[in-house]
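With one protein chain removed, the remaining protein chains of the complex are shown where they sit.
Residue numbering begins at 1 within each chain, and the chains themselves are lettered A, B and C in the order written.
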């Protein structure tokens, strides 16, 4: 606990961000520059808006995953919850016999999402089971119940209130490169990101989540109501997944119960890429946003960059490995530097 | 001061004797932790479907089919168990298996085009090449995890896509067919009614069981997973251990690949995608601690068989794949919850229940 | 001692000769359960069963994977149905499990599986090459024979999709020299959102793109959404395989110009009818009439000994598509 060494190292540490956000931002910028050089068509407003648009759903899902990961868990059932909540809602509102409109639909999806999240939370908090196992199990259950008992058909036309937003844009610009549309649903995504960031940093609830992720037994000893907070976390994640599911179907202008599920690992990858620790207790909204953007930029620009279709899977994998590899090496470097300064914990990494 | 106690009825007495005898029997064969629990479940599942639809479920064909389908999943699940033993995970296993199957198939068809007899004679070489590809895939994972220091879930998620992408490019997306007849024959032959592939699976499992619980390397792998820092301070070369582990999982992936083409003489980039999450379920059901340090080979083998039995039982009952998905999820959750409740019941107040060391 | 997995019931008398109509079971294994296409096939399968008094049903995995189909068929063999008909995810992957089925005396019929081994008959709704050419003919006409276009496939591993786009590309090179395919086939992973995103990238990369050809049922709706958002529904021709229900709203706005398909219900019936004929000792030959629309006079595909073609392709524009309710 000395003030020694609070010099260049500290400045670098600040810039790097507590979860490597700085490095991630640099990787992102380099990638954008690289893509733009490879194909000038990349560096245009339409592309930017398009990437933002395609980031909406992954971002909301990732924010939910972030919450779980910070609390020391991992969730692979959120995509199943998203589809379950949104598809069921669409089924119910197909005729919109109740005339409840969009608000009613969203509320219904939120309730379903919350209930499914509650199932996860109950199993995890009550039985203290490993989260991976619980969510792996509930993923199968939710998906199976949806397809076996709710419905498995592709619904081509959404209920009117939902269909109406499908084509609503926030900003429409016509540039030399063509039309650029920013979808109106970036607003809820942005609001959720901001709100979550505030909750995580400024409320005791948020800090308790970090504490639980840091050491769950210490959290219990500190009087934090671990069971309740875990329950709330999974309910909130369920609700966020429901929102993402609704947005996914609205933007896709159809309801397909076979979609979304299967992409869980990519979302988790984005969150971990964003600096969240798989072991819990670390992670930030900013990092997650950057992680999601990075993956979307990669996914959305390979054709533009001239990568042949057959090679795209490989390219995504290679870029992912490079992205996390750079981060891992950078983290290693600073550990080593710190080890040199003699600050005590560098031990486990200086082999 | 004697409280009157009702005389024990003969039935009760019988029950107690039977219980005691059963308990002794259980203790005699007593597998531990995951293995014990899976054994119970396996017997239950088997009994259930035997009663519900004996004609189909108990038919020789059906039992053979279970034994035929289990090996490829089981070997990958064992590999997953090994990765999880170090506290990691290997999502690239299926991609590695496919890549190795593709290698073998390509080598075989190329050679067979020139000289079919020669290609058959060189079957062992082809098999070795396939295993080498698995090894190489594992080596890359191992380097990423141990030297570069990437979290296993991300490293292998990345390489999963890379290996899969390479397979797509290599095959142009088509399904290759062709496999040395030595392998194909193995795929359809039986030993005493038991499919040869199942025998291969059992051999692999036994070898792995010995490795994990009876060798210095196995002990080091367990310790590395249990506490990496303490492992380092005990002189365990963490990097080398992680590297060996992932090389080994890669090799098992290669073996799974050869099981793929032994069972069906084809190789493609997209075979077995559904196994990725399934094998995690199996590993965990079998008693693997996802946090590392604890696993049971026997448990994983039994878990593989149990899920196969449930799957075939469900088809025999004409239940849909969705309902099987639900059952699979329920089994996982219920078994784990039951386990936890029982453990807490046995030690009602211990906050950090001491875990059994088993392997 | 040693043996093979096919030993068990090879000589089992009960395995064969279950030709009496009552008590006969035939199972259709589809690529995946619960999507509209195979729901429609299920309708056909059920209807056929009722007509003929046969116990028919469809089975399928909960996602598109070859290994699940293998598993299902393997489990079915134990149930000894008279016939298994299958729409394979990967024809090659099924060859050995179908061999097992045959060894137990089960009739095997495939659909959408040209080149499949160990199926007694493979019935195709049409000649894949002809179908691809048909799409390209319409697309070329729509584009006026000029301009850049791209092709989408559900997966680079999807054999039929690759055959369609391959034939279409060759047809274009031979007949529309003013047109140019500017990318290798693009993979949509059979996912509408992916198709949409890839289409947007294409639109950005090639502002002058004039045509899209889709292969999986999800391709054209996804592409159409991108085209519509770019306000190019008048400038770009979008055509390909899809089903009327999924395409209807885009057909209405003109962002999809024409869709191509065949009726899965009829295809399901055709498979079962072939299985029934074979199981009663009949033969499938060029010219066989299955009594099902589009399958009145089967053709044999050159180069294969078990592939028969129907003439069941349907093409539909906005107006024509309204007639179909699937």
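Quick note on the criterion: a contact is a pair of C-beta atoms (placed from the backbone, for glycine too) under 8 Å apart; a residue touches a chain by one contact, two chains touch by 3 or more.
Note that contacts and distances are computed from a predicted model.
A chain of this complex does not appear here, and its UniProt-recorded name among "Probable oxaloacetate decarboxylase gamma chain", "Acetamidase/formamidase", "Sugar ABC transporter ATP-binding protein" or "Dihydroorotate dehydrogenase" is "Sugar ABC transporter ATP-binding protein".
Within the full complex, the chain left out of the display contacts the shown chains A, B.
In the complete complex, the residue from A:117, A:206, A:291 or A:325 that touches the missing chain is A:206. Checked against the full complex, the one of B:136, B:226 or B:261 touching the unshown chain is B:226.
Per the touch definition above, the residue from A:101, A:151, A:214 or A:263 contacting the chain not shown is A:214. Annotation: of A:224, A:239 or A:267, A:224 touches the absent chain (contact as defined above). Although one chain is not displayed, chain A still touches it through residues 1-3, 6, 201-208, 210-211, 213-215, 217-225, 277, 280-282, 338-347, 350-351. Those residues of chain B that touch the chain absent from the view are 210, 214-216, 218-220, 222-223, 226-227, 229-237, 293-294, 346-347, 349-352, 354-357.
Simple rule for what comes next: only the chains that are shown with their structure count from here on.
Chain pair with the larger contact count among A-B and A-C is A-B, by C-beta pairs in contact. In this assembly, the C-alpha centroid of chain A lies 30 Å from the C-alpha centroid of chain B. Residues of chain B found to touch two or more other chains are 168, 172-173, 320, 322, 324-325.
Annotation for chain C: residues 33-34, 62-63, 156 touch two or more other chains.
Every residue of chain A that touches chain C in the complex is listed here, in rising order: 39, 41-42, 44, 46-47, 50, 54, 143-144, 147, 152-154, 156-157, 167, 177-179, 181, 248, 252-254, 256-259, 262, 299-301, 303-304, 308-310, 312.
Of all residues in chain B, only 91, 144, 148-151, 153-155, 157-166, 168-169, 172-173, 228-229, 232, 238-239, 277, 280-281, 284, 289-291, 320, 322-326, 328-333, 336-337, 340-341, 351-352 touch chain A in the complex they form.
Taken together, the chain B residues at the contact with chain C in this complex read 56-57, 59-62, 64-65, 68-69, 168, 171-177, 184, 187-193, 195, 263-266, 268-275, 311-312, 315-316, 318, 320-322, 324-325.
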